[in-house]
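Supplied in structure tokens, the structure appears directly below.
Apart from one protein chain that is not included, each protein chain of the complex appears where it belongs.
Chain lettering (A, B and C) follows the sequence in which the chains are written, and residue indices restart at 1 in each chain.
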Amino acid sequence: MSRATPPSPAPAAVLANPEMKKTREGFGHGLVALGETNPNVVVLVGDLSGSTNVSFFAERFPERFVQVGIAEQNMMCVAAGLASVGKIPFLATYGAFASCRSADQMRVTVAYTDLPVKIAGAHGGISVGPDGATHQAMEEIAIVRSIPNMRMVVPCDYWETRKATIAMAGDAHPYYLRFGRESVPVVTKEDTPFVIGKANVMREGGDLAIIACGVMVYEALVAAEALASRGIQARVVNLHTLKPLDEDAIATAARECGAIVTAEEHQIYGGLGGAVAEVVVRQHPVPMEFVAVRDRFGRSGKPEELMAAFGIKAPDVLRAADRVLARKKPGA
Amino acid sequence: MSRATPPSPAPAAVLANPEMKKTREGFGHGLVALGETNPNVVVLVGDLSGSTNVSFFAERFPERFVQVGIAEQNMMCVAAGLASVGKIPFLATYGAFASCRSADQMRVTVAYTDLPVKIAGAHGGISVGPDGATHQAMEEIAIVRSIPNMRMVVPCDYWETRKATIAMAGDAHPYYLRFGRESVPVVTKEDTPFVIGKANVMREGGDLAIIACGVMVYEALVAAEALASRGIQARVVNLHTLKPLDEDAIATAARECGAIVTAEEHQIYGGLGGAVAEVVVRQHPVPMEFVAVRDRFGRSGKPEELMAAFGIKAPDVLRAADRVLARKKPGA
Amino acid sequence: MPRLQLTVDQLRERALIVRRDIITLLAHAKSGHSGGPLSSADFGTVLFFHEMNLTPGDQKDAGRDLWHFSIGHVTPAIYALMGERGYYPLIDLLGFRSLEGHLQGHPSKHDTPGIDVSAGSLGQGLSVCCGMALGARMDGSSRRVYCVMGDGEQQEGQIWEAAMFAAHYKLDSLCAVIDYNRKQIDGDVQDIMGIAPLADKWRAFGWNVLEADGHDIPALLGAFAQAREAKGRPTVILAHTVMGKGVSFMEDDYRWHGVPPSKEQADKALREMGTTLDAWTERLRHHKEVAVAPSVNGAS
Partner (left out) sequence: MPRLQLTVDQLRERALIVRRDIITLLAHAKSGHSGGPLSSADFGTVLFFHEMNLTPGDQKDAGRDLWHFSIGHVTPAIYALMGERGYYPLIDLLGFRSLEGHLQGHPSKHDTPGIDVSAGSLGQGLSVCCGMALGARMDGSSRRVYCVMGDGEQQEGQIWEAAMFAAHYKLDSLCAVIDYNRKQIDGDVQDIMGIAPLADKWRAFGWNVLEADGHDIPALLGAFAQAREAKGRPTVILAHTVMGKGVSFMEDDYRWHGVPPSKEQADKALREMGTTLDAWTERLRHHKEVAVAPSVNGAS
């Protein structure tokens, strides 16, 4: 596990008033950076150029941009065909469709063939807001993790999304990148190390570990700050790669902290929490609490409002921390 | 949790030489029984009448049988339309397609609307044999469990499949029923109680618990028998319902046995093992070991041969039991 | 009298009301789609106020006709039509897309009274309608089933699975309408992924194909009447429309597919339609009754 620089607690002031930036812009900018250096990178989209920000690439490299229209199944397999002749295709649509509408194509044609198709699932999570349940993808981690050969990254902010986009182009396997719609707090820096499969410790602590991905890394940091003010030191682990999983970082957290809270903008079954639990029981069983959407469809509303209503804001992380600390064995 | 009658160990002789019967026949016979009593039950199929055994129903009730051809997306939504006007539609295809090809349709149209569509995913697991990887569905538990409103049953034998088929018709929610291709040992009886959401303890024991579903219940019983001959008493829990999960049965097993092995014919990430781990860390953390397919695609071969090659036979369960016992805390 | 069968003039007036509702509810929500709802307003009005046998408030009525918008994103039109037809008080329109309201961004059965099947992922609705039509036929019912699709949506393969199915099973109680506004999110349909010749496609899939100006009320009435006559095969009506129809600065501009007007733009649009944002908001707020005034009588 690599340690972010600096691993010291983010100053409370920064957390209270963070810079806000869209992860999807990180994706769009990452694509443009790739386009400049790698002529094999091509981009496909299913009639969602603007909202997935592949429009940035399309404007710069129109000859390497493929508009597929509203046909996600076809898009997944066209990408596979492109990959089979040496291209590095990125395809973009909303996560609900990227993960579900073309799941069979992802499984059989892309993953079983182990082609370097990079799937960008935009609009992940309840924070998608007013579009409502059908557009709030919250099952992708469970789906993608179950498919062999797939890799999966859920970056926490603009910079990490940009880096993940660039990094996955350099690995000859299929990837799923999940990001959101809204501006979210920037909690890493341009030069924060990012290595696929290596969790980043965002804050040191030994009383409990909060393991999070996506926008929940910020919520975890805020919760950790509140805990610190009560003298409780929470380690915050940014588990940006859901597959392959950084089992060491998880086992170390279990061993050194003795209690874990997971936090994700995803359904509670089979998500990051489930992935961590699978490692914990095999390596070092400790009490865990899950902050996640409790097996419910989303609904329309404002992003922040929904995150609160669905129980995945910093206060929810805090409550989970208190619950898990109450369960923690004295000696552990 | 209901206790199967009798919960006493299945005699070694029966385990060594079990009656063999196909689970898909249990499905086919269950459908016919439903057809006789419930005029609203209709059956759809995607050009796989024979291998899913819906042909039994089609012959008896041709006017309530709908051949959809090779169009799984359409089938899922036609079933939804039928359900919306009062029918209780069962649809059948291979699990790979039931879970993946129509995942978006299952999520949005069926599950979000919460319609009583009953999805039968045949040919689940590596034991599908010579057809190979694409036809060996091993991701269904992860996928289906992640979708709100879905229910899921993975019965262990002919009788349980028959009962599950009939039971799910009586509940006004969407279901996914997973069953296999080959004849498998009959380990329950016609009158063994079956209640959706209630695990059955197939064998009592307090040294460790083996929690399994599908054909792995038999493998678990065989392993438990071998353990018993060494003086170790393994509880065998038949967790036929993957959603809603019998959390009590799992927590009780953790508390009373102090160590758990899970066994499933499914990918290791997000399956039964993951579901159990999620409960264990929240309720009573104990060491666990997983018997499952280790995040690999299947391949062609003979069913038994493949189960051995992929590490999910009774000896694998036994080895996992030994591993977990070695990790178990002395006092637990 | 569940088929209202308003006159042509009444339908025109009603469509104008629906358009005003669309603009008003969008301006309040500050979120949602303008383009498709406006292009759907005329045939939607003909469906809800003439063609379909509806019994708002009695969803269990087994005799009523069934309808489903496969283009779930045109909720502003759907909800305005439903509100005006009496499914719920018009004031509810002002809660569009809010956490408190029952009008979700995309149609949701368990939130909004009158919705049979939830939607929002394109390409699925025609299949749903096939199931409805088949189920009704199994029950010996003559209820009809109406499905609204988009033209960009025709790119989804599932539509062609359903098209094949409906023809195979000769579902002549099924009538589909395509909002052929030639636009989708990223631009012109013909540039994004051409669907022409669309009528040929549907004919080759075994359907009775009708074409009509989707803003010409008499033409639409004629098409729906013809659809009722077709026996042994389903009918699809290609309704040639203009995205954003009725608002000068929105018409035929794909950039209005998925965005709402600002308050100022809404007021401007409503003034083009003979009212103002304030006035129309007031109407929605206080007009709690079933929206069809007693003076408006059906033709039959």
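The rule we apply is simple: a contact is a pair of C-beta atoms (placed from the backbone, for glycine too) under 8 Å apart; a residue touches a chain by one contact, two chains touch by 3 or more.
Treat the numbers as computed from the prediction; the structure is a model and nothing was measured.
All shown chains touched by the missing chain in the whole complex, by label: A, B, C. Within the whole complex, the absent chain has one touching residue among C:Pro89, C:Gly157 or C:Gly187, and that is C:Gly157.
Residue-wise, the contact with the chain that is not shown comes from B:Arg299, picked out of B:Lys21, B:His173, B:Lys198 or B:Arg299. Summary of contacts with the chain left out: across A:Lys87, A:Arg145 or A:Arg203, the touching residue is A:Lys87.
Although one chain is hidden here, its contacts on chain B can still be listed: residues 45, 47-51, 67-71, 73-74, 96-97, 100-101, 129-135, 299-302, 305-306, 309. Even with one chain removed from view, chain A keeps its contact list with that chain: residues 42, 63-64, 66, 68-69, 71, 73-74, 76-87, 89, 104-105, 107-109, 112-115. The chain not shown here touches chain C at positions 123, 155-161, 164-165, 167-168, 193-195, 197, 200-201, 203-206.
Here is the rule we go by: only the chains that are shown with their structure count from here on.
Taking the mean of all protein C-alpha atoms as the reference point, the chain centroid lying nearest to it belongs to A. Comparing the CA-atom centres of all chains against that of chain A, the greatest distance is found for C. Remark: chain B and chain C have CA centroids separated by 42 Å (rounded to whole angstrom). If each chain is reduced to the centroid of its CA atoms, chain A and chain B end up 30 Å from each other. With centres defined as mean CA coordinates, chain C is found 37 Å away from chain A.
The set of chain A residues touching two or more other chains comprises 96-97, 100-101, 133-134.
In chain C, the residues that touch at least two other chains are 108, 118-121, 123, 157.
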